[in-house]
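The complex appears here minus one protein chain, its other protein chains still in place.
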Amino acid sequence: MAGNSFGQLFRITTFGESHGVAIGVIVDGCPAGLPIDIEYIQAELDKRKPGQSKITTQRKEADTVQILSGTFEGKTTGTPIAMLIPNEDQRSKDYSHNTDVFRPSHADYTYFTKYGIRDHRGGGRSSARETAARVAAGAIAKLLLKTQGIEVLAHVSSVGKIDAPNISITNAQEFETIREANIVRCADPATAEEMIARIDEIRKQGDTIGGKVSCTITNCPVGLGEPVFDKLHADLGKAMLSINAVHGFEYGSGFTGSEMLGSEHNDIFAKESDGSVKTLTNFSGGIQGGISNGMPIEFKVAFKPVATIMTNQNTIDAEGNNAQIQGKGRHDPCVVPRAVPIVEAMAALVVADHWLRNKGSKL
Amino acid sequence: MAGNSFGQLFRITTFGESHGVAIGVIVDGCPAGLPIDIEYIQAELDKRKPGQSKITTQRKEADTVQILSGTFEGKTTGTPIAMLIPNEDQRSKDYSHNTDVFRPSHADYTYFTKYGIRDHRGGGRSSARETAARVAAGAIAKLLLKTQGIEVLAHVSSVGKIDAPNISITNAQEFETIREANIVRCADPATAEEMIARIDEIRKQGDTIGGKVSCTITNCPVGLGEPVFDKLHADLGKAMLSINAVHGFEYGSGFTGSEMLGSEHNDIFAKESDGSVKTLTNFSGGIQGGISNGMPIEFKVAFKPVATIMTNQNTIDAEGNNAQIQGKGRHDPCVVPRAVPIVEAMAALVVADHWLRNKGSKL
Amino acid sequence: MAGNSFGQLFRITTFGESHGVAIGVIVDGCPAGLPIDIEYIQAELDKRKPGQSKITTQRKEADTVQILSGTFEGKTTGTPIAMLIPNEDQRSKDYSHNTDVFRPSHADYTYFTKYGIRDHRGGGRSSARETAARVAAGAIAKLLLKTQGIEVLAHVSSVGKIDAPNISITNAQEFETIREANIVRCADPATAEEMIARIDEIRKQGDTIGGKVSCTITNCPVGLGEPVFDKLHADLGKAMLSINAVHGFEYGSGFTGSEMLGSEHNDIFAKESDGSVKTLTNFSGGIQGGISNGMPIEFKVAFKPVATIMTNQNTIDAEGNNAQIQGKGRHDPCVVPRAVPIVEAMAALVVADHWLRNKGSKL
Partner (left out) sequence: MAGNSFGQLFRITTFGESHGVAIGVIVDGCPAGLPIDIEYIQAELDKRKPGQSKITTQRKEADTVQILSGTFEGKTTGTPIAMLIPNEDQRSKDYSHNTDVFRPSHADYTYFTKYGIRDHRGGGRSSARETAARVAAGAIAKLLLKTQGIEVLAHVSSVGKIDAPNISITNAQEFETIREANIVRCADPATAEEMIARIDEIRKQGDTIGGKVSCTITNCPVGLGEPVFDKLHADLGKAMLSINAVHGFEYGSGFTGSEMLGSEHNDIFAKESDGSVKTLTNFSGGIQGGISNGMPIEFKVAFKPVATIMTNQNTIDAEGNNAQIQGKGRHDPCVVPRAVPIVEAMAALVVADHWLRNKGSKL
């Protein structure tokens, strides 16, 4: 089974290459009757689009989304929702020097070997441009979740070794306002300044740097997640790992949890005065036995540094000859500011899917 | 879609609860003509079985596997392979004190809320006992991969804050011999001693401790992995996160990679004298653009400490009343020594699945 | 993807060969809280079991079903329900004469060529014995549907050229009582007599004969079916065609409808006094645009004559040499009496699946 679909009941299929006619997505399984605000979808895409600040690629693409099907008079009809994002700035000549040369730590070599053919104009299908389609689809998932009061909220928690303090989210809108007030999309303004300076420094060196995105899902009802393989965190992990440049995923206590004792790590249950069940700590990250427990769902995603750097590197070409390569296109010095909407989109897709899947769990 | 199946072309479906009649698995999609060595399957199960050493649970179960279908005269026939593992030691009385009380950081509360019903005898379906079925299925995947020279090799790389040095695997059998020579399943004998002492200490305190398992897949051909969602590492990540107690997954440079510069992180291609392509470093962990690149595939899995501890903890019961609970069963002080065959099994299932999926990638 | 699973949300996976240890099935996705009456399941199996009358095979198997998992105190728990049916009467010597000879119109040649290996003891996996697992799973689906008032009711409507008149079902229990009162399972007693005599005559000739099963699903709510590919009748059709010996499927007006005019065929809508919507005729067979419309769902299934006959036939062996073969086992002269519970089981599985799938169709 080819790998361009994601989700079981809320299911997306994306298509398109970085230098083709267009990219796009089909959302299949969205319930009928959901009001679709195309401006909301566009606003999500705008957070991901290139050229938005000095610390992102200077490539300019409007990334204007068009809905081709699946809605009638502003609402979903239960039929597949197709969305198209034309490719505008296909400056392929920037890439002409890449012909037949395998860029280090890109997908050129593996695609060529797997498929026996390669579109050498940029990353083709392996380009992170494909994630725009995910953001458009994720925006619909977010609209669906908002009808249930569920919010998916991510921000840049690390750039290189600069870490933001833990943020406790009490108000979704406030969180987003603070995060969007700085170009690195960190919800801690002081750390944001440091991060921006660091990325700018790296950019001037022609180098790139990695980072982390942290995500919280608030108001998720108890019961989402399908043991034993489709645990909620397993599907979140797969979703995140499917994003370009992601090298790690952890939820709740994560890797640190592996250094803890059971007596430290256990989350003690308590009943609130309103009758709801909480845990006093949240090392479980809102998920127990693969099923949401009503606490905030918390996870973190690690992104490697962007592979395209502006300095000279050794490599080989398709014939195995030694070659040299130097990035000439317009690339991101650090991917995490633009990755925030992608993380949110993929998380929203997972939660929407599991929200639908949970409908049949009991008679 | 219910969540008890894993894989697309090499697909398993597991069933069974910790205190029911039996657990088991159906393997569907294994190619015909594969010789099946039931003693090999049993040996894999023996690495996971309880009661094997002083640092695992003292519960005794032979975990004897029986093949019900899918083979004829010692070979697979292309039909589904069903395997059954009867539950022998269903000492339910150990659990009678748990009725209606939600054990902290277990799945009791979430299962009860999701399904409206709960088998309170142990973890039921959420028990790690289910992973025995995965190990049996994974053993068949390993046999399939061995016909291609592919080996899946894991060991305990951390217990709490005790970390083993990085191990470079040159010989699969040697690696396994060293690892199996100590009860903690660490491939570095000196670190193994430390780890065993630490677990034993924790056990005596009635507490538990987390750890990490590192895994290497050697001889994996170039081309496995299906962009853009079913990237090889995304499926490995989901597989690992679906294992009980796993809170984190990273591959290649992992979380550390997010602190690096592109100029440090890029893996430079080079052609070997035998014509094969290698990279000088392996921060990519053997996977680029979601597709294996021929280098060793390397990933790490973080396990939280086991939730069942022998000390008194506060909690609530199904009516929301305050309650107290203390572990009385026979539980593992640290899960990682028994997790090694589970990690290998799940990794083998992913690679076998992608090996089959890759068959149709080009004309 | 291997083909031993059926259904999306109410999903079954079967295993087992005719002459192996056991056959069985895993039902995944059944909602929690459904009371399971094992005697009901057994009773369904008893309708399919061999040796029940003079017009079925004289092979004797008790076909006793055992539930291995997924229930607790008589109710489903939301976890996979595994059921096992041991093979008792594996009289393989009846088949020893078949070694390496391809029986005409059996699956011997195609299995051998596809898989390169073949269990020559009877049909192996291609044996209709596998359908016992479907009947067990279908019984659970029927129990689920009964909680919604939905009944799945089939009977033998033709044996060879003997056709029963159309039966209009007003009472499910009455229908079943009449049908079970004769060994051919035709709901028209007079036709049943004719059919039985015909089968008996054919049996004495050492020959076999085909027939048809008609099925009605009553009380199905409006809305089941997922356009555009998973139309309710498309899934019913696939379900029926997956049953051994089925060569045709039609619903509503079926093949006859292709000879009609639109003005004759259109089903006129009318509102009942109770506010419900009906159609004055039901050429649509209860399904419009692939979605149930609240009218009885009606379809018909054509079974070819059983391939094993007691007379001598020419054939070839695995080396391509000419050979002769004559049935010596104990086989059915006509498959339809035992096919009734199989048709009902598969139909119930489809409707249960679509009942679950429909839960997310609107917000």
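The letters A, B and C name the chains in turn, as written, and every chain counts its residues from 1.
In this section, a contact is a pair of C-beta atoms (placed from the backbone, for glycine too) under 8 Å apart; a residue touches a chain by one contact, two chains touch by 3 or more.
No experiment lies behind these values; they were computed from the predicted model shown.
The residue touching the chain not shown here, chosen from C:Q52, C:Q66, C:S105 or C:N219, is C:S105.
Although one chain is not drawn, the whole complex shows that of A:A2, A:A62, A:A172 or A:A197 it is A:A2 that touches it.
Of the candidate positions C:E44, C:E176, C:E250 or C:E344, contact with the hidden chain is made by C:E250. Within subunit B, the residues in touch with the undisplayed chain are 1, 9, 29, 31-34, 78-79, 144, 147, 227, 356, 359-363. On the side of subunit A, the interface with the absent chain consists of residues 1-5, 8-9, 11, 13-17, 20-24, 26, 28-29, 32-33, 66-70, 72, 75-82, 84, 111, 114-119, 124-125, using the contact rule stated above. Listed for subunit C, the residues touching the missing chain in the whole complex are 1-6, 8-9, 14, 102, 104-107, 109-111, 113-117, 123, 125-126, 130, 158, 160-161, 202, 207-212, 222-223, 225-231, 233-235, 237-242, 247-255, 257-271, 275, 277, 279, 283-285, 287-293, 302-309, 311, 313-316, 320, 322, 357-358, 361-362.
Just so it is clear, only the chains that are shown with their structure count from here on.
Taking the mean of all protein Cα atoms as the centre, the chain whose own Cα mean lies nearest is B. Each chain gets one centre point, the mean of its Cα atoms, and the points for subunit A and subunit B are 26 Å apart. Centroids of subunit B and subunit C (each the mean of its C-alpha atoms) stand 39 Å apart. Averaged C-alpha coordinates put the centre of subunit A at 46 Å from the centre of subunit C. In subunit A, the residues that reach two or more other chains under the touch definition are 1, 9, 227, 361-362.
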